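Omission of a single protein chain aside, the complex is shown with its protein chains in their original locations.
Going by the order they are written in, the chains are A and B; count residues from 1 in each one.
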Amino acid sequence: MARIELEGISHTYDPPSVPETQREYAVSNLDISWPDGSANALLGPSGCGKTTILNIISGLLQPTVGRVLVDGKDVTPLAPRERKIAQVFQFPVVYDSMNVFDNLAFPLRNQKVPEKAIGKKVRETAEILDLEDLLKARITRLNAADKQKISLGRSIIREDTAAVLLDEPLTVIDPKFKGGLRRKLREVQNRLKKTMVYVTHDQHEALTFADNVTIIKDGHLIQQGTPHELHSQPASPFIGYFIGSPGMNLLDCTLQDSALQFSDFHLPVSQEMKNKLGSAGNGLKFGIRPEVVDIATREQAGAVAFTVSVIEYTGAYRVLTCDRESSRIKARVSESIPVTEGDRIWVSFPEEKLNLFFNEKRIV
Amino acid sequence: MKNRGWLFVIPALAVLAISAFIPLMTVINYSLHYIFAGSTPTFVGFENYVEVLRDSAFLRALVRQLVFSMGILAVEVPLGICIALCLPKRGPGVAVCLVLLGIPLLIPFNVVGIIARVLTQSAVGVIPEFFALFNYSFNVAKDPVDAFMTIFLLDVWHWTPLVALLCYAGLQAIPDAYYQAARIDGASAWKTFRYVTLPKLRSVLIIGVLLRFMDSFKIYAEPLLLTGGGPGDATTFLSLHVARKAESYNLGYAGASSFIYLFIVIVFSYIFFQLMTHIGKGETK
Partner (left out) sequence: MRKRTVLLIIYLLVLFFPIYWMINTSLKTDNEILKELTLIPKDLTFKNYAEIFTSELWRSSFMNSIVYVCLNVIISLVAAIPAAYAFSRWKFRGSHHLFFWLLTNRMAPAAVFMVPFTELYYTLQIYDTHLAVALAHCLFNIPLAIWILEGFMSGIPREIDETALIDGYSFPRFFAKIFFPLIAPGVGVAAFFCFTFSWIELILAKALTVTNAKPVVVTLTVGIGAEGVRWGLLAAAGVLTMVPGAIVVYFVRNYIARGFALGRV
């Protein structure tokens, strides 16, 4: 197992004949470090450059600029097999003409491992993945989830695997097997302590799998941190909105005197907050999580009146969509607060839970 | 509604009734009668079949045909796969290559026969001239081996592009991820071909093998035009043999031999079909 580092990686698919200034970069200037044995996720919307990054790490693609390091050693010029980085693909990639045992044994046989050691190792791996009963089964009889496990099994069976890359591994899995397979992936990581990078556009998958999540947008790294950090201190309004369900409420505002001025209401702020904001006055973005918005059914000091326009029930909680003349916020509230659609409610925003962004960056 | 599928198959069956079923019944009917040049048919049971199976000319044609068709498969299928592997995967070259490979398929059988005659005509054809350089006298009209090999190579020339096109379609359908996985697993080029490419080509190969087997069994125009089935009977393949009998209005014999012929093709095709559907499907050892 190993530490994986990306150093100043940029990549363009344009041929070198395109002049420097006109090239379009799929990813640019990435510096990411994944410690040995860690569970990581690479999260971003479709087309953000995730697959490019993955192919650069695995060695299927040579980056235009930058280096890939495994345990501090530069592996950029090495071929995929020499890097010892394994990959699990979007759809299960298995060898149809072999049974489960031979599939798992394939990478070892290619390394000319003695047949006896292969048998032992395959059974060990099968046990970890709950595939013992299927070892003699034909591949074509298995469901996608089991096939995906085999493809994971092939990637972890070699002792010398430096890291495992998982490329949206749940995409084609039947919903009823998704949860089980997701837990299995997590469990395998915990048990084997192999460095894994899970690539996905699904925040739920990323946050449940990884201890360390990297968010990518348009080929740029925007934030790296634990799921909790991303949730409570998003580095930009995009992350605030992208992470969480529903996403963070975002409203434009300016600081005037000692209050945040919105399009149709204002919110007084403390001296301390004012100091933090410093010189940034115009073009602020105000963000607050729907979970921490306080709702009251009666008028309260410092609270702003809204009208409930839509109530969505999810079972454990409700999501209220609240409108004013030109502002809209969402609030996640428990079942115990009695509101119906069309009610007037008073909303307050706890100052310590506020996020304020300036120029797409978090300042408070 | 379970059998509404039949409704959709009716048009195809209706056309095939005219073009296949009724003629087939007629053939069977002939095969059970003694018919000769306008005489009144008399029912003779299986006598025609016995006569055909005792006829050494028929049996020789059959063996020749089997050797030919098996040889065709052994050469065209591997060659077709190799060509498909050499074709570009994307870019402007794809359409160009597909058109180039498609053109030979569109040459009528008898034009192929004419090409062969132009190329092999003794004294001035380019092939005899070429062999003359090695002091070998190449003559399709006199040497049975030369004639057989000419027909064989002609078929390979004409039909390998079909196998290549089919395999190319199969190759295009293999997602890159399989090759990437094989690279990561450290598989050699041969193992990648054996365990990724070949299994994924299975379905197109089944069709390729079946088509080439059935069609090579039907070979008719090329030997007819090149040497008329000669020299001797070196290139008298089954179709030619049967057609001769039919043309001489020996319809009972023609019908019986046709039926035996059809039976053989179906049996072999079925064996290929079964073998290729089941071979290497990850059976336990």
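Note that in this section contacts are C-beta pairs under 8 Å (C-beta built on N, C-alpha and C of every residue); 3 or more make two chains touch, one makes a residue touch a chain.
Predicted model only: the values in this text are computed from it and were never measured.
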Contact list for the unshown chain, restricted to visible chains: B
Touch criterion as defined above, residue of B:53, B:246 or B:276 at the omitted chain: B:246
Per the touch definition above, residue among B:23, B:78 or B:232 touching the missing chain: B:23
Hidden partner chain, residues of chain B it touches: 2-9, 11-12, 14-16, 18-20, 22-24, 26-27, 30, 82-83, 85-87, 94-95, 97-111, 114-115, 117-119, 121, 124, 126, 129, 157, 161, 165-166, 168-174, 204, 207, 210-211, 214, 217-218, 220-221, 225, 238-240, 242-243, 246, 251, 254, 258, 261-262, 265-266, 269-270, 273
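Criterion: only the chains that are shown with their structure count from here on.
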Separation of mean Cα positions, chain B and chain A [Å, integer]: 56
Residue ranges of chain B in contact with chain A within the complex: 175, 177-178, 180-181, 183-188, 191, 195-196, 198-200, 280-285
Residues of chain A defined as touching chain B within the complex: 58, 60, 79-81, 85-87, 89-91, 93, 95-99, 102, 106-107, 110-111, 136-140, 151, 154-155
